[in-house]
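Omission of a single protein chain aside, the complex is shown with its protein chains in their original locations.
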Amino acid sequence: MKSVDFLYAALAAFALIHGAYIVILYTRYRKLSQELKELKK
Amino acid sequence: MKKAFPFLALITAVLVGYGFYLGLFVAPTERTMGEVQRIFYFHAPSGWTSFWLFFTNLVASVVYLIRRNPKADALAVASAEVGVVFCTVVLVTGPLWARPVWGIWWTWDMRLTSTLVLWLIYVSYLLLRRFSEGTQTPILAAVLAIFGALDVPLVYFSIWFFRTQHPQPVIGNGGSLDPSMRPAFWMNVLAFSCFGALLCWVRYRIEIMQREAGEAEARQSLHAAPAIATRPAYRGGTQ
Partner (left out) sequence: MTLWSVTLATLKKDLRLEWRSKDALNAMLFFSLLVVVIFSFSFDPLAEESRHIVGGLIWVAFLFAAVVALNQTWAREIRNQVLDAYRVSPAPANALFLAKALGNFIFVGVLEALMTPLFVVFYNLRVLGPAWQLIPIAGLGTWALVVNGTFFAAMSLRTRSRELMLPLLLFPISIPAVTAMVESTTVVLTGESSARFWIVLLLTYDVVFTTACLGLFATVLKAE
């Protein structure tokens, strides 16, 4: 493996880790705002 | 508050994007390490961000123990979780940088090792919060955060002395940064700090919403109880 491949791997890891977390946060936010709307009715 | 979010998210995205641009394209190529050294521009700033996020957790935990303010506890949860995310990035990108440059995946390097221990302590913090039952979890978690903070200088000294007894390679440039690399580095520190703060704020809002939802649900079932109890099928107490 060329050394620059490790740079790409690190970039991919960065994107994956943060991407996964942002998706988790987003889905929780959607679910919660739905719930709160129902409860406030 | 909510309305500011798209604007803040945009600014953060621009900052992070610009930071990456500087780090990956503008900054000069390192002479001995080559292109792979550019990992440094998102490895080190992630480390700084996770440190001040964990520090936020410590302050929030202490405030909670003194004032028992639920918002302080929500901030403690948020900063711990986001801190672990950034810490994970450091621990994954570190070995990916070390392997091509120094030939080894891991070494008991000062920064990498203390990051690992910090990661372990805060993952155990998050597990305590998840597994703990009962209403007193925030107090226990705050106490654990204080224990973790007390541990940090001891961890530092133990690694330092260990390294003098067992000489190990240093991952990174060993402290001083070439002036031509400084703008890219500091830009990324700023960008990642904003990114960390933004994620922490989002997580904090989600935590507050979660508690609101919990309370609203509890209130609803409380109001529903008399209605259920007086329904014809239930009068008399039997099915």
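All chains are identified by letter, namely A and B, in their written order; residue positions are counted from 1 within each chain.
Following the convention adopted for this analysis, a contact is a pair of C-beta atoms (placed from the backbone, for glycine too) under 8 Å apart; a residue touches a chain by one contact, two chains touch by 3 or more.
Everything quoted here is computed from the prediction, not taken from an experiment.
Colleague: Among the chains you can see, which ones touch the chain that has been omitted?
Modeller: B
Colleague: Based on the whole complex, identify which of B:Ile139, B:Leu177, B:Leu190 or B:Ala216 touches the chain you can't see.
Modeller: For the chain that is not drawn, the touching residue is B:Ile139.
Colleague: Could you tell which one of B:Ile11, B:Val26, B:Ile104 or B:Leu127 touches the chain left off the display?
Modeller: B:Leu127
Colleague: For the chain left out of this view, which of B:Leu24, B:Val117, B:Leu190 or B:Ala216 touches it?
Modeller: If we include the chain that is not displayed, B:Val117 is the one touching it.
Colleague: Take the complete complex as the reference. Which residues in subunit B touch the chain that isn't displayed?
Modeller: Against the missing chain, subunit B presents residues 65, 117, 120-121, 123-124, 127-128, 131-134, 136, 139-140, 143-144, 146-148, 150-151, 154-155, 157-159, 161-162, 165.
The rule is short, and it goes like this: only the chains that are shown with their structure count from here on.
Colleague: Whole-Å distance, subunit A centre to subunit B centre, using C-alpha means?
Modeller: Roughly 14 Å separates the two chain centres.
Colleague: Show me the residue ranges of subunit A that touch subunit B in the complex, using the header's touch definition.
Modeller: 1, 3-4, 6-7, 9-11, 13-14, 17-18, 21-22, 25, 28-29, 32-33, 35-36, 39-40
Colleague: Can you name the residues of subunit B that touch subunit A in the complex?
Modeller: 33-36, 38-39, 42-43, 46, 82, 85, 88-89, 92-93, 96-97, 99-101, 199, 202-203, 205-206, 209-210, 212-213, 216-217, 220
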